[in-house]
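Every protein chain except one is present and positioned as in the full complex.
Order as written gives the chain letters A, B and C; numbering starts at 1 within each chain.
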Amino acid sequence: MSREKKKEMIAMLLAGGQGSRLGILTKHVAKPAIPFGGKYRIIDFTLSNCVNSGIDTVGVLTQYRPLELNSYIGNGQPWDLDRLFGGISILPPYTKSKEGEWYKGTANAIYQNIEYIEMSNPTYVLVLSGDHIYKMNYKMMLEYHIETEAACTIAVLNVPPEETYRFGMINTDENLKIYEFEEKPLHAKSTMASMGVYIFTWEKLKSYLIADEANKKSENDFGKNIMPMMLEAGENLYAYEYKGYWKDVGTVESLWESNMDLLDPDVPIELNDPPWRIYSRNETLPSQYIGNNAKLNNVMVSDGCSINGELEKSIIFPDVKIKEGAVIKNSIVMQGATVGNNTALNYAIIASDTVIGDNVCIGAGAAMGPDGHHPEITVIGPYITIDDGVVIPAGAMIEESIIKKEGE
Amino acid sequence: MSREKKKEMIAMLLAGGQGSRLGILTKHVAKPAIPFGGKYRIIDFTLSNCVNSGIDTVGVLTQYRPLELNSYIGNGQPWDLDRLFGGISILPPYTKSKEGEWYKGTANAIYQNIEYIEMSNPTYVLVLSGDHIYKMNYKMMLEYHIETEAACTIAVLNVPPEETYRFGMINTDENLKIYEFEEKPLHAKSTMASMGVYIFTWEKLKSYLIADEANKKSENDFGKNIMPMMLEAGENLYAYEYKGYWKDVGTVESLWESNMDLLDPDVPIELNDPPWRIYSRNETLPSQYIGNNAKLNNVMVSDGCSINGELEKSIIFPDVKIKEGAVIKNSIVMQGATVGNNTALNYAIIASDTVIGDNVCIGAGAAMGPDGHHPEITVIGPYITIDDGVVIPAGAMIEESIIKKEGE
Amino acid sequence: MNALGIIFSYSEYENLRELTKIRTLASIPFAGKYRIIDFILSNYVNSGIHDISIITKINYHSLVDHLGAGKEWDLTRKIGGLRILSPFSTPGSLDNTGNYKGTIDALYKSMHSIKRSMAEYVIIAGSNFICSIDYEEVLKSHIERNADITLIYTYPREGEILPHGAAMIRMDESERVYELNYNKMDSISQDMPVCMSMFVLRKSLLESLVADSIAFGRYDFYRDIIQRLCGNLNILGYEHKNIYFEVSNVTDYMKENMKLLDEQTSKKVFEKPVYTKIKDSVPAYYCAGSQVSNSIISDGCKIEGTVINSVLSRGVIVGKGSVVKNSIIMQDTEILNNVTLNNVILDKEVIVRENRQLVGHETYPVVIEKKSII
Partner (left out) sequence: MNALGIIFSYSEYENLRELTKIRTLASIPFAGKYRIIDFILSNYVNSGIHDISIITKINYHSLVDHLGAGKEWDLTRKIGGLRILSPFSTPGSLDNTGNYKGTIDALYKSMHSIKRSMAEYVIIAGSNFICSIDYEEVLKSHIERNADITLIYTYPREGEILPHGAAMIRMDESERVYELNYNKMDSISQDMPVCMSMFVLRKSLLESLVADSIAFGRYDFYRDIIQRLCGNLNILGYEHKNIYFEVSNVTDYMKENMKLLDEQTSKKVFEKPVYTKIKDSVPAYYCAGSQVSNSIISDGCKIEGTVINSVLSRGVIVGKGSVVKNSIIMQDTEILNNVTLNNVILDKEVIVRENRQLVGHETYPVVIEKKSII
């Protein structure tokens, strides 16, 4: 034990949430394991941020359906997190003596893993959530944290005044020292919203976690309990401004939008960025094949695909088969799906391993919403079959196979 | 998914137990993580058996204090189980929708991980427990299982008639086909005891697990519920005879005895067996140093030790310091412990990182029991300090530091 | 599986011009994102063989780079795993010439590594034949038929290629090999079985055959073991019936790559997973206005122009107005705007400037060396 190495900062990644607003897409997997951007999962962004920021010890706190996430993370090798000392660890709840205890809140999840954290004996702990799309250098944030001598630094981004009601808002003085939190205010004093990215000086955090745990009335939540308690106790809390692209992919809409952002050259989220690579677990698949009659127009396609249809502004995940005559627009087709001949998709998300027959129409009647807002997104769940000729109206969410009976 | 490999047999290792009869030794760790044999942990034997039998996919079912076990297992590299496909996975309980569920029994633990097992699509599943010391080739057992066309094969060993009350006993016909189970009988019909090592044909096991789960009255236990149900249903159950060394290290006594067995040339458990190596996570420590006045007589010593005392029939784990004049007999000193000058140990177990001062006497008054049975074992718990001059009588179990007050 | 894999990463009779100037045969790119070695290693791994030695000669730098520690092939192991052998790493090799006198000499100089393996059998493969084969089946047949050596052969089919120097065999009705000759024609009759440079034999037999040959100054595996000993040893053929590719000169290399544009052919090669180095490239991106047909495209490509009947490796950029036809473009090569390419092989990291035109012929493609700027 005495020979274990001290780490300057380790990351604790909260990956427990079900993300129920993503409907059928999170039926089998935790939200951080949802596919994104042609070959990634949402969690790849946070993990790659860690690795690119020089953090080599990451604890992933899970409790909801962790199997697929666990097997996706594996030994951490795709992110170079298969380290002899540190690396990635999955941290589920466990029993201490007779009884086990599930994670009660974000703060409680960290509290239950104090022992894990202390194994690395870190000076600072970075607390993250695994369901945002952004590229951020936590090393620079740490430098800021050290410079301001903060007990806690919260990454913030500017949001339009009309959206403050969706965020935890933060009020600071001119030096960005925090004096107040406002939870989802209708009329906020500032436009600085918390990104759910915190750096704590570990000794401080530890003592507040212990105090919070002793308080039976606490919801054991960072935003609601820990930070306000620290503020009240007169600790230094600072905001750290982040200016890049950031998106919470908590709904079907935002998941679709944020995928489409990748195809918009005006949106500042570039995946092909060698000094800030996004790592992911790559499937063992051959190069893609583009057939004689394919047309591709502002489209992303991954390994193992066979494309014979016409595609426009779409994202195609690995191992997808698109047959001749298929017309796919403004859509996302996830891994292993098949789209039959002459089938049309518009504003649709097709989940993994789903088979769409011939002459199917998905997103039928999709029309632009008011104010140029895009039409409703149609979602076809994973592992199901949609029979030939089925028409699925815009905005539907299909959970089960649609098989036409014989003679129909 | 379709490209994942089929495995002939995978292993599911039940490592959930607290092992409360080991007292202070399992206060911080699960039983399979208890140190054994100079540099090993108990679980090393089962894991090495798997690897040496050609099994490269092992699920470890944990729920009690898994932290140290998890960090010991890490990515499985010490056992060559850091595989791209398969390898070792820690399987804690998890939440499926709103509510999580702890493992109710051995069978329920496997039931809750059906999804994990199916990822490897195995034909056979080997169910093991992680707290026995033995060397066994499961590949040969599988060949037997295939040959007898069994639905379940149970490894058995012969026990003396007077010990049958401690085991699940198995009654078979002359072809070793099982016709009856007896749970801890005082007078058994046979001497074949179950070793807790089972091979199941997965399709069979799966259907019985599902049936068992539906039965609200079941204790969800392999021995009590699954096997009897299979027998009743007329499945082929066979016993597989194992003839080598086997020890359940469930008590302080048996842990001590089984360590001492390693020093007895007449007991058939040889660790230095290149074709059947026992793998373990090795600490980063220099070679051991034996001082000018050391005496070693039938002693095992590991890396990083510095030995200056007199040792007889003892096992010394890594990084132990034994000072001049210390006299250690019939004892086990675990990793990182220090034994002071002129201190005497007899029939003692000193747990990890404990500091024993000078002129201490541990196991004082240890006298042979009746019938040549060894004296009571004295246990000193981990991470504590025993001050200079303290005398600890034979059979004591010390949980907390003994610090003499000043002036005493 | 109880076998050691040995791969020869070079060939004695290849003529791949610029392509092997900076690399060994086994590390030539093939089928878009792959190298030849990927297919060979994947055959072993998919057959459950995890103890593999690769014999190298010169220019194996790119092979070492590509394989790294072998993680992608699951060969980073405590027990077994991947070893790259070179004549210079041989213990006690005080002479610095490092040339093998022949395949047997190469095996002889790799004996320190071969002997350490606990495996009972050895499966040897060259790097000029690419196919998907199950060695478990081959070994089973080897044992069942009580062969001394099993030699894997195939019948070349319509349009399939065989180079000068390929080893043709004759067998009796029980597939026992009784003759071996080298191909001296440009093509051969299609009922002549050809050795695919793959052999199975007991490790102990290999050890003694090599020791004996060296003692008599015999250095060529085909001539001095197969040809010479087929009267005494029970050398049996094992037919590989699935598709194969053969790479030993530039025209063939081009033809064989193009065969993969047929999806049925491609499927047969990729029946089982083929592993390769992971590059963490982004998905391929097809810009508005791009036109791609009948082509293999790899991750990280960005296509603004037109690509027809071509094979593109990872990270290739095709600029606006450019037309790439019947060509093979290797990793990270950049084709700027308004370029025309036809029957061209561009090696890695080439830059083709605006408005350039490069046209080769099907039977004699233009080959542009790595890192050239045109």
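We adopt the following convention: a residue touches a chain if its C-beta (ideal position, glycine included) is under 8 Å from a C-beta of that chain, and two chains touch if they have at least 3 such contacts.
If you're wondering where the values come from, they're calculated on a predicted model, not measured in any experiment.
In terms of the touch definition stated at the top, the absent chain reaches A, B, C within the entire complex.
Considering the full assembly, B:S302 is the residue among B:S194, B:N220 or B:S302 that touches the omitted chain.
The omitted chain makes contact with subunit B at the following residues, 37-39, 77-78, 271-272, 277-280, 282, 284, 286-303, 306, 311, 315-316. Counting the whole complex, the residues of subunit A in touch with the unshown chain are 3, 51, 77-78, 80, 82-85, 279. Against the chain not shown here, subunit C presents residues 21-23, 58-62, 64, 68-71, 76, 78, 81, 83, 86-94, 96-99, 112, 278.
Keep in mind that, in the parts below, only the chains that are shown with their structure count from here on.
Central chain (C-alpha centroid nearest the global protein C-alpha centroid): A. Just to note, of B-C and A-C, the chains joined by more C-beta pairs in contact are A-C. Residue positions of subunit A with contacts to 2 or more other chains are 77, 284.
Across the assembly, subunit C contributes residues 71, 273 that each touch 2 or more other chains.
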